[in-house]
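With one protein chain removed, the remaining protein chains of the complex are shown where they sit.
Right, chain A next:
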Amino acid sequence: MAKYISKRILLAIVSLWIITLITFFAMNAIPGGPFNKEKATDPAVIQQLEARYNLDKPLGEQYRLYMKNLLHGDWGISTKSGRPIWNDMIEKFSVSAGLGLRAAVIAIIFGIILGAIAALNRNKLPDRLIIFFTTLGTAMPSFVLATLLLLVFCLKLGLFPVFSSENPNYTLPVIALAVYPMAYITRLTKTSMLDALNQDYIRTARAKGVSRTKVIFVHALRNALIPVITYVGPMVAYILTGSMVVENIFTIGGLGSTFVTSISTRDYPTIMAVTIFLAMLMVVANLLTDIVYKLVDPRIKLD
């Protein structure tokens, strides 16, 4: 296991390095620049700003300097706001991650429970209801769901404020974030649970007189979870980094909208920092997924 993990970490470092390389040269290849403004800026000011951010140097040299600073823990300064990127990124990530984590927990717990209920009540009313709502949950775009939640719970029922600086509304965005993965996990769990319930070892367990609860939770559900885990790993990484649509509708200062804004404003240091950070999260999530696989199913060989 330790050997496997160290191999994966080495591989991750190479992947991250390739990601920095591709991102750096791709973002510089897009037309536009970080200091383009509607009202023209004095060329002397532009020159000063380019020198400040090393943008006056050849591209290869810019990349070398960026990587050197990054390896020293310096994530750079935003060309848009002049703010240090690391502090802002962590602050925004903690907001996104706080919401994302809650949404992920809800999605996983309810997804698995509902999936199991649907599988155990195949073609009965609970199954029909669950499938109906999960179809709705997977089909409805997040901006429609978020707007609908805002309309119903804030404007119609008055249960939450639309905007409050003192008590920001985090309940609705968590629901908006959780619905799609929850619906997806429900469907996945149901399918793989049904598959598991039809296996010979379940029949054997039942024939041996193992209790129904034990058959469901120990034998069927545990095996049914493998495809769910495959989905959950990247899903958690994705959900933790925030969704621009949900953040915009509920006025949440997360990382999702920062990433998109940084691209449209050609804020090169922020694009680099957020990409690397998200890539790191993805790599860690995938690694953890593989380890959890092993824990759930000892037959899986990681090497």
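Just so we're on the same page, a contact is a pair of C-beta atoms (placed from the backbone, for glycine too) under 8 Å apart; a residue touches a chain by one contact, two chains touch by 3 or more; residues count from 1.
Keep this in mind: contacts and distances are computed from a predicted model.
Matching "histidine kinase", "Peptide ABC transporter substrate-binding protein", "Glutamate synthase" or "Sulfate adenylyltransferase subunit 2" against the UniProt entry of the left-out chain gives the name "Peptide ABC transporter substrate-binding protein".
When the full complex is taken into account, the listed residue touching the unshown chain is A:A40, out of A:A2, A:A40, A:A207 or A:L295. In the complete complex, the hidden chain is touched by one of A:I77, A:I226 or A:V292, namely A:I77.
Check A:S15, A:N248 or A:N286 against the missing chain and you find that the one touching it is A:N248.
From the set A:F132, A:Y201 or A:F217, the residue in touch with the chain omitted from the display is A:F132, counting the whole complex. For chain A, the residues touching the absent chain in the complete assembly are 31-33, 36-45, 48-49, 52, 77, 80-83, 88, 91-92, 125, 128-129, 132, 136, 147-148, 150-152, 154-156, 158, 161-165, 168, 247-254, 257-258, 264-266.
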